[in-house]
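Just one protein chain is left out here, and the rest sit where they should.
For subunit A:
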Amino acid sequence: MKRNETRSDVEEAVIRTENLTVGYGETVVLQGVTFHVAKGEIVTILGGSGCGKSTLLKALIGLIPPLGGSVWVAGHPIVGPDRQEALEAVRRKIGVLFQSGALLGSFTLADNVALPLEEFTDLPKALIDEIVHTKLAAVGLADYAQYMPMELSGGMRKRAALARAMALDPEILFCDEPSAGLDPVTAAELDTLLLQLNEALGITLVVITHELASILAISQRSIMLDSEAKGIIAQGSPRDLQEKSTDPKVLAFFHRNPSLLAQAAGSTTP
C-alpha cells in the first residue's frame, strides 16, 4: 500500500480534521490539529502522558465538542448546528475501546456484547447469541461469557471491551491504549487481532498507544502529539520517524532516550 499523501488520499479520508482545537471549557489542550486517516488505514497516535491523546479521541467520537476548527468522521461534519444528527449517524459506524474498558458492571460479558446488537438491530435472539459467541471467541473469551466484568483481570476486560466495540462491525475502530497493562505476549496477541480485523474486514483503525513494539508492528502511519507544542509535531510512517526524523522529541520517543531531550533543551535555552 502506498503511503504518500496525495489529493485522492485526502478525499478518501474517513477521518479528517482541519485546524482543530480541543480542550475542556477554557483550557486548550491541543490546537491547530490537521490530519486525515484514509479508509482501511491503521494510524497510531503517540505522545507523552498527558499530552492530550485521549482528549483528541473524545473530540473525534463526539464526547466533547471541539473548541474550534472542523472534524469529519465517516463523511459527516461533527461540528456546527447539525452536530447532534451527524453524531447519531456516525455512531452507528464507529466502535470505541476505552482506556479503562468501560464494560457495564452490572451485565455479564455476553450481555455487554449483546447490548448494542439488541438495541440497534432487530435480529432474533438466536442470531444475537451466535454473533456474541463469535466475537468473544475472537478475543479468546468464549469460556467467560457468563462472567461479570468484576471477576476478570484488567487485560481480559480490555479484550471483552474490544469484542463489544466490534459487535456491530464498525467501519472505524478507535482504541485508547489497548495494550496498556497487558503482558508482552497478550499485547502482541491483541496487535495481531487488530491487524486481522483490519485485513479481513477492512476496518480503519485509530490506535492510541505508547508501546514502541505495537507502533512498529501495526501502524502504517503515526501522528505524534506534544504537550508543549499543544499539537502535532510529526507524522509519517513509524520507520521513517524512527530513522529519519531530526526532531529531538520524536527521536527521544523512538529511541527511548530522554537524554536526547535534555541535550536539545540545553542547546536552545542557554
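Keep this in mind: a residue touches a chain if its C-beta (ideal position, glycine included) is under 8 Å from a C-beta of that chain, and two chains touch if they have at least 3 such contacts; residues count from 1.
Keep in mind that, in the parts below, contacts and distances are computed from a predicted model.
For the chain that does not appear here, its UniProt entry gives the protein name "Phospholipid/cholesterol/gamma-HCH transport system permease protein", which is one of "Polysulfide reductase", "AMP-dependent ligase C-terminal domain-containing protein", "Phospholipid/cholesterol/gamma-HCH transport system permease protein" or "Cell division protein FtsX". Per the touch definition above, the residue from A:104, A:137 or A:262 contacting the chain not shown is A:104. Checked against the hidden chain, the listed residues A:33, A:56, A:96 or A:175 yield one contact partner: A:96. Per the touch definition above, the residue from A:63, A:127 or A:201 contacting the chain not shown is A:63.
Residue A:115 is the one among A:115, A:217 or A:261 that touches the chain missing from this view. Taking the complete complex into account, residues 58, 61-63, 88, 91-92, 94, 96, 98-105, 115-116, 119-120, 161 of subunit A touch the chain not shown.
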